[in-house]
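Below is one structure, written out as structure tokens; comments come after it.
All protein chains of the complex are present and in place, except for one that has been dropped.
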Amino acid sequence: MPTALYRLILACLLLLPLGAYANDANDFAAANNSEQAQLLESWAAHPTPGRVELINGLQQGQISVDGEVKTLRLNNRLRGLIDTALASHQLLAVDPKLRLNAAQQLQKSAKPAQLKFLDQQLAAETDSDVRSALSLALANLQLVDPDPAVRLAAVRLLGETGEPLARTRLENLLQPDIETDASVRTAAETSLAQVKRKLLIGDLLGQAFSGLSLGSILLLAALGLAITFGLLGVINMAHGEMLMLGAYSTYCVQLLFQRFAPGAIEFYPLLALPVAFFVTAAVGMVLERTIIRHLYGRPLETLLATWGISLILIQLVRVLFGAQNVEVANPAWLSGGLHVLPNLVLPYNRLVIIVFALAVVVLTWLLLNKTRLGLNVRAVTQNRNMAACCGVPTGRVDMLAFGLGSGIAGLGGVALSQIGNVGPDLGQGYIIDSFLVVVLGGVGQLAGTVYAAFGLGIANKILEPQIGAVLGKILILGLIILFIQKRPQGLFALKGRVID
Amino acid sequence: MNQPLMLTATQKAGPKVTAWVGGLVLLVLLAMPLLSLLPADNSFQVSAYTLTLVGKILCYAIVALALDLVWGYAGLLSLGHGLFFALGGYAMGMYLMRQASGDELPAFMTFLSWTELPWYWVGTEHFWWAMCLVVLAPGLLALVFGFFAFRSRIKGVYFSIMTQALTFAGMLLFFRNETGFGGNNGFTNFRSILGFGITEPGTRAVLFFATVMLLVISLFLGWRLARSKFGRVLTALRDAENRLMFCGYDPRGFKLFVWVLSAVLCGLAGALYVPQVGIINPGEMSPTNSIEAAVWVALGGRGTLIGPLLGAGVVNGMKSWFTVAFPEYWLFFLGALFIIVTLYLPKGVIGLLKKKDEQ
Partner (left out) sequence: MKRRSLIKAFTLTASIAAMGMSWTLQAAETIKVGILHSLSGTMAISETSLKDMALMTIDEINAKGGVNGKMLEAVVVDPASNWPLFAEKSRQLLTQDKVAVVFGCWTSVSRKSVLPVFEELNGLLFYPVQYEGEEMSPNVFYTGAAPNQQAIPAVEYLMSEDGGSAKRFVLLGTDYVYPRTTNKILRAFLHSKGVADKDIEEVYTPFGHSDYQTIVSNIKKFSAGGKTAVISTVNGDSNVPFYKELANQGLKATDVPVIAFSVGEEELRGIDTKPLVGNLAAWNYFESVENPVNKKFVNDWKAYAKAHNLPGADKAVTNDPMEATYVGIHMWAQAAEKAKSTDVDKVREAMAGQTFAAPSGYTLTMDKTNHHLHKPVMIGEIQDDGQFNVVWQTKEPIRAQPWSPYIPGNDKKPDYAVKSN
């Protein structure tokens, strides 16, 4: 380190906090990238409370020099160092929460130069959570301590975490010629085994969760189809486009919020749900009245006609909104994730979608089984002529049922917009999967659809790490084809004696 | 399914008129390769563009005909015929790639750092074996799939969706680079076939001629089938399978035969398609393509032999024209066509023509 820098740091430490702060800012603004990095490292090792504001500003990419706010050009290396420096400074904060966060950050990124400072902080720390977090951060650095006793304690401590980083650190320690002390080595080995076990649990839970998540997405995509295809018998190839319209409705709602209610933008998905439902339900009902109603009883022809509808809808959206994807942002409450274990983060959007999918299933089930409309729908789908004789307005019921299926697809579209692309081709990617889910589950069976969706999702996620995404998908398609040979009616067959 | 469809076009629509028009079209098609050999300044010369375009449409017409055999006659709507078409094409493409690369490995394999041919490429340098593959690959796949599907009496919508899943799985498989078929790029840059340069006018003319012949042969086959007892059983199977079974027929063999035949015809069409358009890639297996083929059949008229040919010609001709004249509106038009045909022309264009004849 150049002596000028030492003098500079010395000066910083000696000067009054306010003056130091102003000087720090000036120095930082004047330095080039590598000097800035050195500055940040030294700040991280010797934090002073007065500098917090400056570093907070840096994290936002801004610095104020002589009362003038300037925008900084940062790169990832500097950003990382800023985070570490900020954490270091926040250890001095009064709020224990801030200190805890800071200690956790330092577990990942603390540098040997900070050892002394961390030691001091640990000694002074009163909050027990922060203490344990801090001692872990310290343990990472103590692995190279000359005193075997200190190393032994550090290794034992590391064994109690489930951090992926701890595993690497222990593995490095166990490489030949790194650790010479036999007792530390054996302790490291037991610790490593401990860490590995914890990581394995996290991995398995993560896999299960991603399977559930994929299943819930398949379920939302297929549920509408379970009604239009499963109950009405319409091979609705335009089903994917209903999902797409739902996603575009979300986009439009988001635009409206941006323009008219920017303050409430966080809650646009909540309004998007009814909007998407009614838009797609209306589109579905119009299509049913104008085209599909002429085709009942000719399932293969509904396939062609609805395929035509889907082409028209895709191109229409392309002309209206452009061929490019549109931006649908996750609101803050759907961004980020829940840290369950050190190696297991459950993204909020996926959690919400799982809950949402189940809620939609329950609502649909209630609607079909506990309301008059549901009764009529079931009556019409089981025996159209008989239902008509009993005075059920079959035409109206068809229209409403098709609208319901389309509307549910629209709800699915809202959910899909939160995890993937929103573009004209959105629906095309889901149509085959949706059909497979419905067919596998057994046509006309809501429960079957649910089982099939989660089954496929979990099977996919179990296979993917073993043989890759592509082969996994092919294998699953093959298995479905085989399964259908075995049980042509799907998982849950309708019992009946109808024959053509 | 409610209205029994007509057996063949030739039976009712004034045999004489049909024969005349058919003969004329055949004559023109046979003359085209010869005319393409004329020098470019001759006003009768048929350009290579026209020849390959018509050749491509003829290949599609064979696919439409093959699909019609299973859909129009046996009532099995396959949404996976693109797979059989592509398999035939890939078999031919393997031979062409081997021709182009000579003694070395095909370029895409050296690119994957493979040092030797995978087992399924063995023998593909011989034209006769490639031709066997053209028949065997789609034929065997259809046989296995059909055997199980018909044994467990999968039909109607289920059958359509299973075939769609099959072609989708095939597409994913062929998209993989490790599968050994060139991945997304497929096969291109062919040079010669049986020692003749692939871009030579003579080679083009012969390929075109072969396509016309295959079409004529498949038409003849279809015609014989439709008129035979076998054809009647198929139609009965389509309209009332259970009654047929109660009459003592076992429908499985009938279905399986026509299903495999249809797949093999598709494979042959694919084999002729590849050298003419110069590329085969997994895109041909995409479910969309197979659905489009179903539309050719529906548009032309199911259960007739001429209808599908007409459908394939009309849709593809329009596609070529529309994508130049109004590129942005092509999908609107195609979509509307699907809807109008299913709503108002359940018997397709042929049905329309016949109505006029009958009046």
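A and B label the chains in the order they appear, each numbered from 1.
Everything below uses one rule, namely that a residue touches a chain if its C-beta (ideal position, glycine included) is under 8 Å from a C-beta of that chain, and two chains touch if they have at least 3 such contacts.
On a predicted model such as this, the values are computed, not experimentally measured, just so you know.
The chain omitted from view is touched by exactly one of A:96, A:206 or A:478, namely A:206.
Here the missing chain is touched by one residue of A:28, A:248, A:348 or A:454, and it is A:348.
Residue B:175 is the one among B:159, B:175, B:208 or B:254 that touches the chain not shown. Although one chain is not shown, part of chain B still touches it, namely residues 47-49, 52-53, 56, 108, 110-113, 172, 175-177, 183-186, 188-191, 199, 277-279, 281, 283, 320, 323-324, 327-328, 330-331.
Residues of chain A in touch with the missing chain: 33-34, 37, 73, 75-77, 79-80, 83, 108, 164-165, 167-168, 203, 206-207, 210, 213-214, 217, 315, 318-330, 335-337, 339, 343, 345, 347-350, 419-423, 425, 429, 460-461, 464-465, 468-470, 473.
Note that only the chains that are shown with their structure count from here on.
The distance from the centre of chain A to the centre of chain B, each centre being the mean of the chain's C-alpha atoms, comes to 44 Å. Taken in their complex, chain B has these residues touching chain A: 1-2, 77, 145, 148-149, 151-154, 156-158, 160-162, 164-166, 168-169, 172-173, 175-176, 240-242, 287, 291, 294-295, 298, 328-329, 331-332, 334-339, 341-343, 346. By the touch criterion given at the top, residues 235, 237, 291, 294-295, 297-305, 307-312, 314-316, 319, 432, 435-436, 439, 470-471, 473-474, 477-478, 480-482, 484-486, 488, 499-500 of chain A touch chain B in their complex.
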